[in-house]
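The other protein chains are all here in position, but one chain of the complex has been omitted.
Going by the order they are written in, the chains are A and B; count residues from 1 in each one.
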Amino acid sequence: MDRKTLARTVREAAMVAGASALLALAANAVRPSGLPLLARAPYETLVPCPEPGGPVLGLEPDDPVVASPRSFLVDARSAGEYGARHLPAAVNVPFDWLDPLPEEQLRELARAIAASRATRVVVYGDGGHPDSGEFLGREISGRGIKYVHFVRGGAPAVLAGGR
Amino acid sequence: MTKRLLAALIATVALATPSVGWTPACDALTSAQKRLAERLLASEYVYDCCDETIARCLTARPTCALAVRLADNVCRRVAQGQDEARIRRALSRRARSMVGSGTHAEVDLSSAPTFGSPDAAVTVVIYACARCPYCSRLVPALHRAVTAEPLQGEARLVFRAFPIRGHQDSTEAGLAFVAAAEMGRFWEFLLYAYGHFETFSVGVQPDWAAAVGLDPVAFSARLTDPATREALVASKKEGLVNGVEETPTLFINGRQWVGDLEIEEVINAIEEEAAQVRGRTWADR
Partner (left out) sequence: MVAARVTAWLAVAARWYLGVLFVGACLHKIADPRSFAVDVATYDILPLALVNVTAIVLPWVELAAGGMLLIGWRTRPAALLVFGMVLVFITALVIALARGLDMSCGCFASQGAEEDPISRLTVLRDLGWLALAGFVLACDRGLVGIDGLIERRKTR
């Protein structure tokens, strides 16, 4: 592109920009949702950081849903506690209070749930205060797993029956 | 006849004068703003010490101090250009916070770093994440407010680390806060860390520790110490039990603050609580 064309291009670009600016300001002046030209107060660009998590439903330990074959059971306790004793068919997904579940583990869990054709996920944890089962449930619910429940009282409650 | 005329005149003048004008903030409003303020004061209720609208309470004798405080709050917001819906929301959330829902926050004060006079009227518990931008503004501002005016001697701060799950490096930064607390230079480290918020990296934290007078080697050792992690987990669990869902979350004398988190509003609420507590104590004597 030669100098003359470039100069003309720049000129025309400036004209388009100028015309658009005028249009923009005019449109802004007439519409009710228009902005003041000078912001009166600084914008609040920061908000409190939300703790991620999704909805979970609490279940009592003797709820038939817990033992239902249509429920995908998840044990939120450590591998050791799981190894010692766990509900049959429960899958171990150890919950860490600080670090989120690794993406790969979450995908594996989602695959397993889909493959099992379960209609819901039931998580039980240590039954503590706060309950690791509840919070693992909230985490996976927030990360896309649907119909997540947790068992109140956790493992001590569900395993109490000596099954 | 003249007496009646005079009385009528006085009455007319009294009625014609807008009721707004009880605080300097209200006096300074433009007439358009005054109309909005009057509308709000006539329809919003005081949640303690008087059962009427703010406007009515202002004319009652003796004047309810809270009514004056709320009127001032409304007028300041109107002056700032806030719209009606926003002001009403802020008032309602403030009321909810100050009246309380009944559940008190349980805080382990044995390990939590505190700042301020131990016999202050108000204890403010702060759950914050070390990598939360909002916290990096609010917490130092609160610290300043307690160090000098206006909250010196009135309030003491209690800090509880609440690392936001999944937030980049929130755990590592939280561990650093806990380590600094264990090593005795918590508030210096917190202020330094929040002050250098944008230059954060996991590796730079020992340098920050050194800058506030801590031994960087010992500090780094603590970061990997399982006991430090346990303390951080305990702090996070405590927050979860107390219903913390975002950071910063404040508890004023055990009640969760769900109002505006702007520093002026928070300081105002703390002053209100301090006045309340002192008033009650005085009445007990």
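By our rule, a residue touches a chain if its C-beta (ideal position, glycine included) is under 8 Å from a C-beta of that chain, and two chains touch if they have at least 3 such contacts.
Predicted model only: the values in this text are computed from it and were never measured.
In the complete assembly, the contact with the undisplayed chain comes from A:19, out of A:19, A:84 or A:114. From the options B:127, B:159, B:200 or B:251, the residue with contact to the chain not on display is B:200. When the full complex is taken into account, the listed residue touching the unshown chain is B:132, out of B:98, B:112 or B:132. By the touch criterion stated above, the residues of subunit A touching the omitted chain are 1, 5, 9-10, 12-13, 15-17, 19-21, 23-25, 27-28, 33-39, 42-50, 52.
By the touch definition given at the top, subunit B reaches the unshown chain through residues 132-134, 164, 166-168, 198-200.
We adopt the following convention: only the chains that are shown with their structure count from here on.
Centre-to-centre separation of subunit A and subunit B, using mean CA positions: 29 Å.
Of all residues in subunit A, only 40-41, 46-53, 97-100, 129-130, 135, 139 touch subunit B in the complex they form. Here subunit B touches subunit A in the complex through residues 80-81, 129, 132-135, 137, 162-167, 171, 174, 229, 232-233, 236-237, 240-241, 244-249, 261, going by the rule given at the top.
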